[in-house]
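Left out: one protein chain. Kept in place: all the others.
Showing chain A:
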Amino acid sequence: MTETPLAAPLNVGFDYTRSTGPVLGRFVNALRERRIEGIRGSDGRVHVPPVEHDPGTAEQLSEFVPVAEEGTVVSWSWCPEPLDGQPLSRPFAWALVRLDGADTAMLHAVDAGAPENIHSGQRVRVKWADDTVGHIRDIAYFLPVDAEDTTPTESAPPVAEREEGAPVSVIITPVHLRYQHSASPEESRYLRGLAEGKLIGQRCPACEKVYIPPRGACPTDGVPTTDEVELPDTGIVTTFCIVNVPFLGQRIKPPYVAAYILLDGADIAFLHLVLGCDAQDVKMGMRVRAAWKPREEWWTSLENISHFEPTGEPDAAYETFAHHL
């Protein structure tokens, strides 16, 4: 167990898609027209970006107020090494900017070049994106008011898909995050075993149940599984479903069977495919064997087993696996 656990980059992403409603919808529609609108609070203060409810009284707000595209830096910090997705890829300042006509400040980037070129109280103006779509990124960043505006804006990530000219009722924010994902030492033993065509489970030292894949902790006892157990590639179908519905990314033409396979000697079933017979003929208790892919395609993955197929042996009696359902 002294081997380094397996680790690999994991990149996850999704388009965070949200409806805007009457307040933020009006705000982003105005941005598309290169205008900025705030909203008047119960105490008369103008909030930019607009808020749906007054932060003091919780009253629903609806009186929109146009504000200027010039304003004042309230406070700032320097960003020497911009991160993925930030408004500028060259060093810049993050700032709270209070636009003329507004009483609250908005957070955004100021393209100041160097920290010597920015200070609280500085006057800045909006640098609009070349193409405005109805999104906070229509404000590409802010520039000092007297700065030359010669640099083309960097393209923002895609933020909206809609009909030409249709009002903005939905905004999209792409979220992309990168991780270094690590498997547990127990999972790493199992995955390395698969690369050699072995099915390695582990036994809980307390309850002696055999888990495949092995667990970081036995769900009954809360202790890591330890003793290694090599399992055969034969077992039974405990339960299954027939997939009739097509979906995005599907690799097999429906109908086909996804089943829980309980390997002989294991105490936990895992999900896999049952092919090699008519979907209608799969039964609970059916004996199956792994169909391995060609050896040269093996890696640290359960994908090395293409699917399970019937062995033709008599079915297991229901009582023998009822407690695994």
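In the analysis below, a contact is a pair of C-beta atoms (placed from the backbone, for glycine too) under 8 Å apart; a residue touches a chain by one contact, two chains touch by 3 or more; residues count from 1.
The criterion applied here is as follows: contacts and distances are computed from a predicted model.
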(request) One chain of this complex is missing from the view, so tell me which of "Putative tricarboxylic transport membrane protein", "Spermidine/putrescine ABC transporter permease", "Stage 0 sporulation protein A homolog" or "Thiolase domain-containing protein" is its UniProt name. (result) "Thiolase domain-containing protein"
(request) Among A:P22, A:P219 or A:P255, single out the residue that touches the unshown chain. (result) A:P219
(request) In the full complex, which bits of chain A touch the chain not displayed? Write them out. (result) 4-5, 7, 10, 12, 16, 18, 20, 24, 27, 47, 49, 51, 55, 74-80, 83-87, 94-96, 98, 104-109, 115, 120, 135-137, 159, 171, 173, 175, 177-184, 187, 215-224
